[in-house]
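Encoded as structure tokens, here's the structure I'll be asking about.
Yeah, one chain of the complex is gone here, protein chain that is, but the others are all in their spots.
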Amino acid sequence: MIELRNVSRFYQRGADDVHALENVSLEIPAGRFVALMGPSGSGKSTLLNMLAGLDRPSDGQISVAGRKLNDMSEDELAEFRAAHMGFVFQFFNLIPVFSARENVELPLLLTHLKKAERRERADTALRIVGLAERAGHMPAQLSGGEQQRVAIARAVVTDPEIVVGDEPTGDLDAKNAEEVLGLLRTLKQEFGKTVVIVTHDPRAERYVDEVYLLDKGVFMGSRPGGGGARS
Amino acid sequence: MKFFPFVWRNLLRNKLRSLLTGGAIMLAIALVCILRTMPAGFDNFLNDLAANTRISIHNTAGIVYSMPYAYLGRVRGVPGVDAAVSWTWFGGAVDKDKGVTFPNFAVDADAIGVVFADLGFEPETLEHFRTHRDGALVGRMTMKKYGWKRGDLVTLSSNVWPLVLTFRISGEIPSDQDPRFWLRREYFEESLREAGVTFDQVGMIWARVDDPNRVPGVMSEIDAMFRNSEAETASETEKSFFQNFFGSLQGLVTVILIVTALVTLCIVFIAANTASMAVRERLRELAVLKAIGFRWQLLFATLVAEAALLSSVAGGAGALASLGLTRGLGAAAGWNPQLGPLSGFVMTNVLLVQGLFLAFFIGILSGVVPAFGAARRSVASTLRDVF
Partner (left out) sequence: MALPFSYPLRSLAHRRLRTGLTVAVVALVVIATTLFLALVSSLRRTLVSTGSERNLIVLRKGSDNDGSSQIPLDAYQTVRFFDGIAKDARGEPAVSPELVVQPFFFREDGGRENVLVRGVEAQALAVHDEARIVEGRMIEPSQGEAVLGRGVAQRYAGAALGKEMKFGRRTWKVVGILDSGGSSFESEVWVDARDLAADAKRPIPYSGMRIKVADGADRDALIRRIGDDSRWALDAKPETEYYAKQAESAQALYGLVVGLALLAGIGAVFGATNTMYAAVQARVAEIGTLRALGFSSGAVLGAFLLESVAIAALGLVVGVGVAWPLGLGVSKALGGIGFGAVTFSTNVITLRVGAFDVAVAAMLAGTIGLAGGLAPAWRAARLRPVEALRKG
């Protein structure tokens, strides 16, 4: 599903040359739940941005869901993201002026679905994450854990093949973190999605199929994860 | 004062915002200053007249009603009257199509210098006027507008009388706000006679009383002299005359004052908006400063000082800008018949300083509310909200 070949990313910060990624080559098969881990500055977030279509490599090729990303223009990438990607962020990133349902509906605005259909899909997504009764609440009225679950609903409402998360449990307490990881596992298990997360959270290892390691921009290899088994 | 660099640096933090706010305040203060020159011009004009002992005598029915020329002699004979001259509207236009662009009158040359001595004529000017039949005394505002100098020949065609006359400029009436044009009565009367019109009337008489205390008495005596005659007179001080003459401008002045107030309020809102945005973004560091030990009163003062500093600097720039703008306006517009003494747009030092103080106080005012709220918040609640 996701293929990186000799991907490098460098940029200037002030007077320094930063090499965020060096010659990374890896593959993520479809339907896998994968964690990108490594110390601070290892380039894992940069790698995630690459395969999510948020950033372009300085060198190398990226192919996602059969499409070559490095040749696409900004607008094409935007279209690609709308069609194939779902996003979950560390700070939830819900639009504060929209209710939970409206936040979940947001990606559907980029499709040609009618209002009634959009509502139905949003409600379904909210049901999946167990927040159907809170559909009309504003983000300010939801707890951290609930907000993240809404974000997950938003990430799957367009039924994308891939869901990416940047530190999805970074701002949550233990109980909520486990719930969110469990939900992400469900996405892979029951809906067959490819889920890729960047995380520091050691708890995540239990839920993922594979852990990919990075250090100083270099891909260090992978090891199997817990696969969702309870310990 | 040792906190000045701190205050200044905070303004530089978001240069774009400070520039935009400063720019807005600068423009608004410039506008307020310009607007204020209008009623101020009127007030100054009247106040300048308050001190002198000149009185006007006109027909009770109206200025458009005339009085016999013979009245002049009788007024001159009244005890207490130093000198008197007559004024008659000439209605001359430089360009017939544009119409009358400055007030012009036929006056008596012999005593004009005495009755209007306070205008500060140069002796050569009055001498020339007295000795040249076609002489003319012209206010500086009009001289500037047309670029005239002493000795220039000017032709005016009257829209009231069947006359087109050429005059030689004797000199200026030395006041920036004076648009008047005075020609000689003899020249006027003779030319009319040549055109077949006999005119022995005058529009107004101006007289100078020797002692301020005698003014009311002299006025009563003059009016009593002509009561029950064909043309009854009404005498009043010069200030009263112009106050009445421009009385209907009160409506326009009211609108100008309202607009000025609105623009001022506008400035307050612009400044307050910026202050509240700035404060909002700095809640975290305010909490930290308080935790370190700075007292809330000090923090409050620095926030208010910041708003006041920005406002004052911008206001100063605006006041200065209005100097240039009013000069341009004054030159371009000159004397507008609709506005009268409201035109001219003369910027005075008083108005400049007032503009500056206005900006300063607005800065303080606009900074107070957001600053107060922010400085008073408890450290714990702030940190809780922000982190």
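Read from first to last, the chains carry the letters A and B; within each, the first residue is number 1.
Here is the rule we go by: a residue touches a chain if its C-beta (ideal position, glycine included) is under 8 Å from a C-beta of that chain, and two chains touch if they have at least 3 such contacts.
None of these values were measured; they are calculated from a predicted model.
J.: Identify the residue among B:P5, B:P79, B:P123 or B:G247 that touches the chain left out of the display.
T.: Candidates B:P5, B:P79, B:P123 or B:G247; residue touching the omitted chain: B:G247.
J.: Of A:V18, A:L106 or A:V218, which residue touches the hidden chain?
T.: Once the missing chain is taken into account, the touching residue is A:L106.
J.: Among B:N47, B:T131 or B:N159, which one touches the chain that has been omitted from the display?
T.: Of all options in B:N47, B:T131 or B:N159, contact with the hidden chain holds for B:N159.
J.: Any idea which of B:G23, B:P174 or B:G316 touches the chain not displayed?
T.: B:G23
J.: Please identify which residue in B:G41, B:G80 or B:P103 touches the non-displayed chain.
T.: The one listed residue touching the chain not shown is B:P103.
J.: Need a quick check: the contact residues on chain A for the chain that isn't drawn.
T.: Contact residues on chain A toward the absent chain are 49, 52, 54-55, 74-75, 78-83, 85, 87, 89, 91, 93, 95-98, 102, 106-107, 109-111, 154, 166.
J.: Mind pulling the chain B residues that touch the left-out chain?
T.: Answer for chain B: residues 16-17, 20-21, 23-25, 27-28, 30-31, 34-35, 60-65, 91, 93, 96, 99-100, 103, 157-160, 162, 230, 232, 244-252, 254-255, 258-259, 262-263, 265-267, 269-270, 272-274, 276-277, 329, 333, 336-340 touch the chain left out.
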